[in-house]
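A single protein chain has been omitted from the complex, and every remaining protein chain is retained in its original position.
Now for chain A:
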Amino acid sequence: MNFDLSDEGRMLQDGLRRYLTDAYTPDARRAAVADGFSADIWSGLAEMGVIGALFTEAQGGFGGTGFDIALVFEEMGRAGAVDPLIDTGLLGGGLLAKAGRDDLLETVIAGEMQLALAHTEPGGRYDLSRVTTTATQDGEGWVLAGRKAVVVNAPAADMIVVSARTSGSTGDADGIALFLVDASHLTLAPYPLVGGGMASEIVLDDVKLPADALLGGAGDGLAMLVEVQARATLAVCAEALGLMEAIRALTVDYLKTRKQFGQPIGKFQVLQHRMADVLIEIEQARSAVINLAGNLDGDDRDLHLHATKNLIGEVAKLVVEESIQMHGGIGVTEEYDLGHLAKRLTMVDHRFGDALYHLERFIALRAA
C-alpha cells in the first residue's frame, strides 16, 4: 500500500500549484470570473501539459489515469480556478478520444480548441438517458431538434457535442447519438454561472448537419457519455477536495487572526471542535476521491462513483456552511476570498448528480 504520488505526479502537482498561485491573483480571478475564463491561463495550462495529463499516451497525452485526473483537479480547486478543463478536456476531449478523432484531440491538448457538451435537457436533471432532442436522417445528413440546458462553456466553445435521439423515447438507454457541431451554427444566449464560468441554453431549431458530424456509432451515445462522465465526476470531486482544502486553510487562518472578546476566536472551544469536525470530514472526502481515482478503470467503478459523489456533496455542504458561519459577516461578502471558493464548492453538487441522486444509485447497486 502506498498513498504517495509518483515522482512525475509530484512534479506536475508542484508545478501546477506554483503556476496557479502566480496566475490567479485576485484581479486575475475577478477577470476570469467575469469573462468565463482567462485565455492566458488556458495557454499556460496547455503549455505545462495539464490538458495532456488528462489523456493516455495512446490518445496523444501522457497520463489519463484516475490519479492524474485527481491530482490536476485538486490543484484547480485549491486555486479556485474557473477554467473549463472539465468541459473542454474530459467531456468534449474525452468524447473525441472515444470516437477516435485524434486530429481534433491534438488541437485540444495543445490548448487551441474549446469544447462543450450539450446533453442535459430542461427537466432532465442528472439521468443521462433523459434525451428528448431528436436527430432525424435527412438525405446523407442529419437534422437536430430540441433544447439543451445549462451548457457549460458553450459561449467559448469552438465545437459543441450535442446528444440527440435517433430512436426510442426519453429514458431509453438505446438510440442516443452524439454529434459534433460547429458552435457558429448554434444560437447562444450566454449567462454567467454561480462561482464562475459561462453557460448557455441552446435551442436546436432544425439544425442541419452533414453526415460526418456523427461522433462514434449511432447507437453508442449513452455508453460514451457514461464513460466520460465518470471521469468528469472524479474531476469535479477532486476539484471539490481542493476547494475544501483552500477553504480550510483560509478559515483556520481566520480563526487564528480574528479577535473578539480579547482573544482569537480560534481559542473558543466550540469553534475548535467544529473546525476539527470539518477537518475530519475533509479527510473523508480525500479518501473518497482516492477510492474513485483508484477504481476509475476497474470493475467497481460505479459503486465508488456513487459513493464518492454522494459523500463529496454532503461534505461540501458542511464545509461551505461551517466556514461561512465561523467567519461571521465577512463570510457572506463577495469581496473576501471565501465567497468565491464557497460558491464554487456549492455548485459541485449540481453537476453530474447530487448527493441524493448518487445515494439512490448506490442503494440500487448494492441491492442488485
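Just so it is clear, contacts are C-beta pairs under 8 Å (C-beta built on N, C-alpha and C of every residue); 3 or more make two chains touch, one makes a residue touch a chain; residues count from 1.
Following the convention adopted for this analysis, contacts and distances are computed from a predicted model.
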Any idea which of "Acyl-CoA dehydrogenase", "Energy-coupling factor transport system ATP-binding protein", "ABC transporter permease subunit" or "Protein lplB" UniProt assigns to the chain that's been left out? "Acyl-CoA dehydrogenase"
In the whole complex, not just what's shown, which of A:11, A:173, A:280 or A:356 touches the removed chain? A:356
From the list A:110, A:271 or A:303, pick the residue that touches the absent chain. A:271
Where the complex has a chain not shown, which of A:5, A:46 or A:149 is the residue touching it? A:149
Looking beyond the chains shown, say which of A:41, A:144, A:183 or A:199 touches the absent one. A:199
Hidden partner chain, residues of chain A it touches: 120, 122-127, 130, 149-150, 152, 171, 191-194, 199, 201, 259-262, 268, 270-271, 317, 321, 324-325, 328-329, 331-335, 339, 342-343, 346-347, 349-351, 354-356, 359-360
